[in-house]
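Okay, here's the structure, questions in a sec.
Right, chain A next:
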Amino acid sequence: MTTSYLASSDDKTAAEDPGAPLLELEDLHVEFRTREGVARAVNGVSYTVEAGKTLAVLGESGSGKSVTAQAIMGILDTPPAFIPKGEVRFKGRNLLRMPERERRTYRGRRIAMVFQDALSALNPVFPVGDQIGEMFRVHEGLSKRAARAKAIDAMDAVRIPAARQRVGDYPHQFSGGMRQRIMIAMAIALNPEVLIADEPTTALDVTVQAQIMDLLGELQRERNMGMILITHDLGVVADVADRIAVMYAGRIVEEASVFDIYSRPAHPYTKGLLESVPRVDEKNQRLRAVEGLPPNLMRIPSGCPFHPRCPYKQEPVCTTERPPLYQIGPGTGAACHFWEDVRAESQAEFAMHKEGGSHAID
Partner candidate 1 sequence: GGSSGDKGGSASASSGTSGSTAAAPAKDGGVVSINLSEPQFLSPGQVNETNGSEVLDALFTGLVKYDQDNKAVLTDLADSIESTDNKTWDIKIKPGWTFHDGTPVTAKSFVDAWNWAAYGPNGALNAYFFGPDAVGIQGYDDLQPAKEGATPKAKEMSGLKVVSDTEFTVTLVKPSNVFKTALGYTAFYPLPQAFFTEGEKKFQEAPIGNGPFKMSGSWVHNQLIKVVRYDQYAGATKPHVAEIDYKMYKAAETAYNDLTAGSLDILTQIPPSDLTRAKSDLGDGYQEDPSSYYAFLGFPTFDPMYQDINVRKAISMSIDRATIGKTVFQGTRVPADDFVAPVIPGYRQGACGELCTYDPAKAKQYWAAAKNKPTSVTLTYNADGGHKEWIDASCNFVKKSLGVGCVGKPAPDFATLLNNLDKAKKTKASFGAFRLGWIMDYPSAQDYLGPLYSSKGSSNYYGYNNPAFDALVNKGTQETSDDAAIKDWQDAGDILAKDAPIAPMFFGASQVGFDTSKVANVRVDPYQKVDKFALTVK
Partner candidate 2 sequence: MPSTEPVLEVRDLVKHFPLTQGVLLKRQIGAVRAVDGVSFDLNKGEALGVVGESGCGKSTLAKLLMSLEKPTSGSVKWRGKDIFKLRGREFREMRRSIQMVMQDPYSSLNPRMTVGDIVGEPFEVHKEVAPKGDRRRRVQELLEMVGLNPEHINRYPHQFSGGQRQRIGIARGLAMRPDVIICDEPVSALDVSVQAQVMNLLEDLQKELDLSYVFIAHDLSVVRHISDRVMVMYLGSVVEIGTDEAIYEHPTHPYTQALLSAVPVPDPTKRNSRERILLQGDVPSPANPPSGCRFRTRCWKAQDVCAEVPPPLVDRAAHPHPSACHFAEEKSAEQLAG
């Protein structure tokens, strides 16, 4: 326990450092201690979310994006999850060291989260209206009626049709996309300072998705909200993100501004990812994918964890030496020993594609 935080924890406002970044992760580790072994889901993640900005977290499925988010929220079940190391600082205060009672006041109100799996994340036995309204009741002490009225507004905001009639309905009565929107409505209900959105729009059609992203963008501008957007939809990322962090095997393998990532990825995994997007001109061809299986988190490969799948791999450096996050530019980094080669190559390809290629829809 860091004494300085402890000493200042009596006075909440004093402890928060207005100069510090809104949310800062430093060397966060999360492991699941199971009978079969220790699964190291997050292995030293560090990133920063600035007020009013969006950090998109991309990455392989199973690379630890959701676990990181849950660690920030402090909702991992212990056991099996343990955080052996790392800090999560909100305006300079380490959330991980905060007494549970105090930390609760941050959840929902200052940091909110949209869960990936909307159906199981909603309580099956309460009307959705009550679940949204609970935010107002718990944090703002509103009456049941007033909370419900606000819940209807929130549902309207996320464009759920006939919200007034359907506030009393239960989660299972809604479609997948509607549930997801209810989660979103709940998360933004209290205008949090940080919003962690874990794949918030996967179940939404593009028109609604656009509207929801607009809504979030608006909120962000109005309230200066910082957002962590976990998504697989590169289109959405391209539209809204300011910065991007790419995760692989529990680590950040590349971090850059949105423009850099798309035009000249410096990590082979990122590059592979971008190449996997389906394109209309290749309709009858196989999609390109990063070959190979994701690593077993109980036995993460030595050296660069990506090396078994990496086309740029060179023995022995890649198999023995873990690449640090090489700093490429200000706030830009890539964890590849040969990032320069990769970057150069992708830049060249990008230019070519600009000339002749076309996207799926354009």
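Selection criteria: all candidates are chains of the complex that A comes from, given by their letters.
One rule holds for everything that comes next: a contact is a pair of C-beta atoms (placed from the backbone, for glycine too) under 8 Å apart; a residue touches a chain by one contact, two chains touch by 3 or more; residues count from 1.
Values in this document were obtained by computation on a predicted structure and should not be read as measured data.
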item	value
In-complex contact of chain A, chosen from 1 or 2	2
Residue ranges of chain A in contact with candidate 2 within the complex	32, 34, 36, 39, 58-63, 65-67, 116-120, 159-162, 165-166, 168-169, 173-178, 180-181, 198-199, 202-210, 232-239, 241, 258-259, 262-263, 272-274, 276-280, 283, 286-290, 293-294, 296, 359-362
